[in-house]
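Removed: one protein chain of the complex. Kept in place: all other protein chains.
Going in written order, the chains are labelled A and B, and every chain counts its residues from 1.
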Amino acid sequence: MSMWELANPKRFMGWTAPVLPWAFGGAALCLTVGLVWGFFFTPDDFRQGSTVKIIYLHVPSALMAINTWFMMLVASLIWLVRRHHVSALAAKAAAPVGIVMTLIALFTGAIWGQPMWGTYWAWDPRLTSFLILFLFYLGYVALWAAIDDADTAADLTSVLCLVGSVFAILSRYAVNFWNQGLHQGASLSLDKEENVADVFWLPLLVCIAGFVLLFIALVLLRTRTEVRARRTKALMARAARA
Amino acid sequence: MKALIARDLRLAVRAGGGFGLGLAFFLIVVVLVPFGVGPEREVLARIAPGILWVASLLAALLSLDRIFALDFEDGSLALLATAPLPAESIALAKALAHWITTGLPLTLAAPLLGFLLHLPGPAYGLLLVTLLLGTPALSTIGTFGAALTVGLRRGGLLLSLLVLPLYVPTLIFGAEAVRRGVDGLSPTAPLMLLAAITAASVALLPFATATVLRINLR
Partner (left out) sequence: MLQVKGLACARGGVPVLENLSFDVAAGQALVLRGPNGVGKTTLLRTLAGLQPALVGDVTFAEGTGAYASHADGIKTALKVTENLSFWASVYDRAVPDDVYAAFDLSDLRDRMAGTLSAGQKRRLGLARLGVIGRDVLFLDEPTVSLDGFSVKMFADWMRDVHLARGGCAVIATHIDLGLDAPELELSPFVAASDARGGTDEAFL
């Protein structure tokens, strides 16, 4: 059996049903452990005090905000090349999750920014990029909502996602060029010198795992809803013809 | 392709609105700005490059929904799509016609309006150059957006939502080059990047526009 058969709507509904509770359960477990560990069992940072602990929401949500768009891009490509309906519907289902992740990242960033930089908002390159990403998400969702025919909508939004990705990367570069920022460098990288200290790092990893699982669970749940909605429409169309 | 451009230009002249509306909008925005921020010469001079760029971008946006919508409604788009003219050529011709009726007049009018906003002396040449380099990108990106929303009722608002984020890099590099000129820095880097965006948009986006057009005409 080729892995593409898993993308057949009926098979998809079949294999995702048992996966879903595990994804939600895993997300709940990881987030509880990670957040409790991070909030109550790590020391305060010697410069930032306890404000640093918002990192456990801020970093995972920011990561997922970008990776959701990336997942939508891959799903759009699969739809355009192989025309698997579930792929297009998964991209549609992921977009609102991406919007929420972007908003969480922006809001937690603002809350963190006030004590650190003395301002909730600055036109810093990273912050600005996230605001632009938010606009891209809005346009993508609005285009899905505006088109009646499901396949036309899938085609057009996929092309928009492709073109949008290129311009989103361009914007990131342009914004860097336009204003050097306040934002600290990457919190996690393979270069050890750059990393946050180990005591913060481990609970952060658990939180990131929690966010990834939550994303998977939400996207699967929403995709299943989209598949059901499409099936309802298809059955009604067939009944109307018979 | 020439025939299509010539027809669109003739229609823009005859139907009024083509050349005139965008320019009038540009003028009005520039006139409104001092009412909003006050008449002080220093303030206006400081924000003039940005205002002129943003205003010309919005003026270009204003006429985007006419690019394909009129041809779609009267059926000529479907006839064009079955004519021996590839959809890519249609996309390019439409973008070029939009640029000639909107981008070019805006570019030429911008220095005059810069005078109203006390634009500093060294910026005039740069404003002209950046708009000349940047407006073709605005037209091709806008044509892509117009093709995406061509079949939709009330597509105009959605079109703005789709196109404006795509305009961000062009705006940043364009306005940045003028600002650097005002501050006495070298504008070469943003100018090169602006030219690169325009070149890439003109070369590649017509393919995306053509794909989207074919989908919308199905």
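Observations
By definition in this document, a residue touches a chain if its C-beta (ideal position, glycine included) is under 8 Å from a C-beta of that chain, and two chains touch if they have at least 3 such contacts.
Here the structure is a predicted model, which means the values were calculated and not measured.
Across the whole complex, the hidden chain's contacts among the shown chains comprise A, B.
Across B:11, B:29, B:62 or B:100, the residue that sits in touch with the chain not pictured is B:11. Taking the complete complex into account, B:75 is the one of B:75, B:121 or B:184 that touches the chain left out. Where subunit B meets the omitted chain, the residues involved are 2-4, 7, 10-11, 14-15, 71, 73-85, 217-218. Although one chain is not shown, part of subunit A still touches it, namely residues 8-9, 85, 149-151, 227, 230-231, 233-235, 237-238, 241-242.
Here is the rule we go by: only the chains that are shown with their structure count from here on.
Listed in rising order, the residues of subunit A touching subunit B in the complex are 132, 135-136, 138-139, 142-143, 146-147, 152, 155-156, 159-160, 162-164, 167-168, 170-171, 173-175, 177-178.
Contact residues of subunit B toward subunit A in the complex are 144, 148-149, 151-152, 155, 158, 161-162, 164-166, 168-169, 172-173, 176, 189-190, 193, 197, 205, 208, 211-212, 215-216, 218.
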